[in-house]
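The complex is shown incomplete by one protein chain, all other protein chains being positioned as in the whole.
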Amino acid sequence: MTAHFQSGQLSLTDDDRDAMLETIGVASIDELFRDIPAAVRLDRPLDLEPALSEPELVRHLEELAARNVDTTRELSFLGAGIYDHYVPAVVDVVLSRGEFLTAYTPYQPEMSQGVLQAIFEYQTAICELTGMDVSNASGYDGTTVAADACFVAKHVTGRDKVVLTETLAPQVRQVVKTYAVGFGLEVVEVPHDGGTTDPARVAEAADGAAAVLFQQPNFFGCLEPAPELAAAANEAGALAIAHVDPISLGVLEAPGNYGCALAIGEGQSAGNHQSFGGPHYGFLAAKDEFVRRLPGRIIGETTDVDGARGFVLTLQTREQHIRREKATSNITTNQTLLALAGLAHLAWLGPQGLRETGETCMGLAAYARERLADRVLFPERATFKEFAVRVGRNATDVIRDARERGVHPGYALGRDYPGMDDALLVAVTEKRTPSEIDRLADVLAEVDPL
Amino acid sequence: MTAHFQSGQLSLTDDDRDAMLETIGVASIDELFRDIPAAVRLDRPLDLEPALSEPELVRHLEELAARNVDTTRELSFLGAGIYDHYVPAVVDVVLSRGEFLTAYTPYQPEMSQGVLQAIFEYQTAICELTGMDVSNASGYDGTTVAADACFVAKHVTGRDKVVLTETLAPQVRQVVKTYAVGFGLEVVEVPHDGGTTDPARVAEAADGAAAVLFQQPNFFGCLEPAPELAAAANEAGALAIAHVDPISLGVLEAPGNYGCALAIGEGQSAGNHQSFGGPHYGFLAAKDEFVRRLPGRIIGETTDVDGARGFVLTLQTREQHIRREKATSNITTNQTLLALAGLAHLAWLGPQGLRETGETCMGLAAYARERLADRVLFPERATFKEFAVRVGRNATDVIRDARERGVHPGYALGRDYPGMDDALLVAVTEKRTPSEIDRLADVLAEVDPL
Amino acid sequence: MRLLYEKSQPGRRASTLPRYEGLPRPELPDELRRSSPPRLPELSEPELVRHFTELTTRNFGIDTGFYPLGSCTMKYNPRVNERVVSLPGFRDLHPLQEEEAAQGALELMWRLQEILAEIAGLPAVSLQPAAGSQGELTGLMLMRAYFADRGEERDTIVTADTAHGTNPASVTMAGYRLAKVETDARGNLDLAHLRELVDERTAGLMLTNPSTLGLFDERIEEVARIFHDSGALLYYDGANLNAVCGISRPGDMGFDIVHYNLHKTFSQPHGGGGPGGGPVAVRERLEPFLPVPAVVRDGERFRLDYDRPKTIGKVRGFYGPFGVFVRSYAYIRAFGPALREMSETAVLNANYLLARLRDAYDLPYDRLCMHEFVLSARTLKREHGASALDVAKRLMDYGFHPPTIYFPLVVSEALMIEPTETEAKETLDAFADAMLAIAREAEDTPELLKEAPHGRPVGRLDEVKAAKRAVVRYGFEEHPDLAADATAPRALEAQKGA
Partner (left out) sequence: MRLLYEKSQPGRRASTLPRYEGLPRPELPDELRRSSPPRLPELSEPELVRHFTELTTRNFGIDTGFYPLGSCTMKYNPRVNERVVSLPGFRDLHPLQEEEAAQGALELMWRLQEILAEIAGLPAVSLQPAAGSQGELTGLMLMRAYFADRGEERDTIVTADTAHGTNPASVTMAGYRLAKVETDARGNLDLAHLRELVDERTAGLMLTNPSTLGLFDERIEEVARIFHDSGALLYYDGANLNAVCGISRPGDMGFDIVHYNLHKTFSQPHGGGGPGGGPVAVRERLEPFLPVPAVVRDGERFRLDYDRPKTIGKVRGFYGPFGVFVRSYAYIRAFGPALREMSETAVLNANYLLARLRDAYDLPYDRLCMHEFVLSARTLKREHGASALDVAKRLMDYGFHPPTIYFPLVVSEALMIEPTETEAKETLDAFADAMLAIAREAEDTPELLKEAPHGRPVGRLDEVKAAKRAVVRYGFEEHPDLAADATAPRALEAQKGA
């Protein structure tokens, strides 16, 4: 026998291996691979760096982590889709328990009542937030649920065009466009007017469209005339789809209450750490009439032999594993654990805490707007937690100089919007303090005197 | 009703409070305190800083933590009783599960089989490490178990003197001396000769003593002639008590095999983070004959109604809650969770891993001794993971200068041993690397040229 | 167990939040202001912690026990990975942080790309896709862009009749037509049928190899030739990569595009449904079409490269599920070149179980298996009325998670068993003993199977009722009482798992 690799994760001893090979009736492990044609076998060891022991591994990862400047090490006003909200400690319970962490999709409901009930509770929370009737168990993130929603709209309306507002997050639009090719959808974009979208322009574009997608608050942080945008869509027979921030929905109206057919969004604000952009969860909720066209897992209530309540994966005839090429989507692995972290965060907040968080974000952002009043880009517009400011030169240079002073002032809008090279998008969550905002104002004044 | 304090930890609503007061039959919460004489009531609010919300609390603690330089931020050779050993990730399972974390002492065994079985497994591991027959469920730390052991010895032998070697960790000796007053024990210390203890001196001092306590490896890191020290104690009719490092016991002989009656020690090396000195666990194990004199919890095996195995607190007639003033000790709360972390670490290591860890510590320390050969203080002595070196000036100055270069070179022995102001105690765990040792050598050469 | 909403009490709360005096209080326009608050649950924090703790006790994970859910590669998820992914330098890093302040994260991604390329035997990797099924869709989009770029019109994708449901579903989402090739009696693709199907309209093949039957296609070279000869591409569904790491590489088998399931082969915990990660690797000629951004290395510096004019665009936000990358990277680094032993052990474990079970259940394809194998309960069903579903439910009483059932579709009453490499022989033996006992019970006391499970928090659940009633959220005062409409519960004899 050759010496076996020492791994704490493999459980067989040499004796085990010998006994097992004997039971199988082969002489060596190699023989187990006899069906693999010689020509397609790898005849050398993988060219990978040598194995690291657990202490070495931790050390190596610590070194990599130390070469990142995270938001515990730098005062940051970065947002643009991912936000430094406070993630409460109860979330750790959901994330750390092996029974949740190491479970697969709850195909066998009797083994999985914990996750199933939790998702049912999550679906309820999302419906409550958005004013919708049904939510799926999560999509990949806030971009892919937008593509999903377009697919729903296409099938529901039989139309093959979707309208996106330009104030919808750039990467959401990019992903929709990528998917649209396969969906056979034309994508039309409606430019903004001074930071928000003109309902009249939407009305025009929506003609013959399957859906109109807009974001509230929009990518610039401004509040769209969302009810009017939805009305414009509805009048054209297109589905109104709002892309919303869950943490805003204690203070901002629920899309279900102003005419939207679907509400979608990036869940990260509720319960997820920033994690360099993922994994997070996308949420997707709809009015009842669309339930059988929705993509992804949906958990439903039922009863067992004794009439006791239980939960199961339901309406599976929408799904790939039952319907295959006729499915409403190809999704299977989704973002359950992140969504459950979201549930824990939302339950921790409760209706009261959610409203207070929204108010604090708004109040702090308003204070920041005051402090940066001379720079505010769309001073006419109401905002929630984020707003754009103008700087006197290329925003990326301003960011560099401000970071040298320990403050990341925000996102350079020019990366996505041509002609906005001198604009910064500033995000203010409830974790920021008035004195930190003062510091931002001071540093900006220093590196970019007006 | 006055407005109640907002706390996520209190579960009563205003309605609950009203209903409860009514059931009790009082008009106000104040009335519940009517038995407290007015003169001893506090007639003002506590003079404490205002409550912090959870996000503020985390921020505040993060700021405090950031003002400490921990061993992830500085290359450190500090030891002297607490060591930067690798704590494996499986330990997190034991520490994070609420069923263990938030349980009390397992008084009701049917509710507590998890903790009880785990402690039984811990007791077994300690017995195996030390070569003893019985272990308690843990003491407070490596100092108090020494006092406990003296109390056992006093009762077993009926004698009222204990002998401590000077190479026993200073704080262990200090704690024994503090307790000795109440125990009515005289404490005699035996000085070292060139880093270790002369058995002849011990033989002399042990006359009429209840116990001889020595440490292996000793505080200077040197290996004592432990079997001879034990023999000297035994010859005098005193109990031989070894204070040992659990992580050394894969390579060093078990005290039970060289004549010790008890083995005790600081458990931190096995499974506990440094945590600025606590909480950790002390272990205490003994030969069978002493079992009914041992202090603290002991878990025993038994059976239930159906003959199924179960575990319970046992031999409780030793303990304060049953025997009160006649108890072997006053201990009740101990260090169970830390001891279970120790069990997890030891089980992760297994016999093989424990030996390898010991060998690696020894090998790295030997390499460090080579690199610092000119400075080694007791070059004649064998050492395990720690050794003393001499520097050219006050060691605390050398530490200051080395730390400015990012290396903490070790502990200033002069803090405990008069006349050793120019000595440093250098600890090398398996987490250190040869190149880090080179760095230590370089920095020492720089700040303290020979 | 009651729902959070049923435990809710008005006025109770768990959260405490900072409040600042004297901030401006901007007024919202009426029509944008929340009209009535969402009915989120109102509980104190102790109640919340107990609720979630209790929920977990009603769930089974790998940490609970053996989980041989075929095709899902339910291996042990090393705890150390949870530790490293929680380092603030990873966890609290904003994705739009300046590149020079995210070098560690970029380096990790770059290294993972390199490693995955070596494992697949294909040079270019995109980490972006969020899961296997998105990897598939991405792969098909790449094909589409590639052929469009070449001016070729190809509209059909061939999949195997053993394919996972995501394969045909992805084909549809990518706007392709589906053609299905049959499996022959040995469990390989039927070459004759394949030759019939493939023509100049064929864009490519999607194949899992080893297949979902756990069998390596012995004529994979010929399969590749058929497609390449007609100018089509081959897509490798990497769900079964756990069988062949370091043993045989998809690129060497002839595949042009591969996806990995980081949550299967590389140990990202599946979290009760996700997250996962589905990177894709491709041959050089497909690289220009990969999603943006790529992580590239310039000397000692790592950066995000958006300069790919032919890119299909983005398939999800930012750079993919970064936390998943951290775990999978750590996982792979713990093995290094010994990933081969990981796969060898997985295959050994599967064959051992197969050897122990082959006489008690039907074995549709009598070959050595790879990392998993498929049995059938068709004889039990025919002779004793005990279906694969009943066997699965009865396994719960023995303390095991059932295998995947009713998949792949080509095997009736399928039981698809994947033990993975991390299980001990004792565990495999205990599972085999249970399976053998159940086969005997099917003969002697079949009602034990049909009424199973007996020892779980709920009995067998009525999936038909769930679908009919479609109660998919709590309805507060109007919540229906499902217990009222009493029928014998019907669980679906349909795919569960994979």
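Think of it as A, B and C in the order they're written, each chain with its own count starting at 1.
Throughout what follows, a contact is a pair of C-beta atoms (placed from the backbone, for glycine too) under 8 Å apart; a residue touches a chain by one contact, two chains touch by 3 or more.
All values derive from a computational prediction rather than experimental measurement.
All shown chains touched by the missing chain in the whole complex, by label: A, B, C.
Contact with the undisplayed chain is limited, among B:A125, B:L213, B:L372 or B:A441, to B:A125.
Of the listed residues B:F151, B:F214, B:F290 or B:F378, the one in contact with the hidden chain in the full complex is B:F151.
Residues of chain C that touch the chain left out of the display are 7, 9, 12, 16, 44-47, 49-50, 53-54, 57, 62-65, 76, 78-79, 334, 422-424, 426.
Within the entire complex, the positions of chain A that touch the omitted partner chain are 6-11, 13-16, 51, 53-56, 88-90, 92-93, 98-99.
In the analysis below, only the chains that are shown with their structure count from here on.
Taking each chain's centre as the average of its CA atoms, chain A and chain B sit 46 Å apart. Centre-to-centre spacing of chain A and chain C amounts to 19 Å, using the average Cα coordinate of each chain. For chain A, the set of residues touching two or more other chains reads 8, 54, 58, 62, 72, 88, 93, 96-98, 348, 430. Residues of chain C found to touch two or more other chains are 12-15, 17-19, 43, 45, 49, 53, 63, 78, 80, 82-83.
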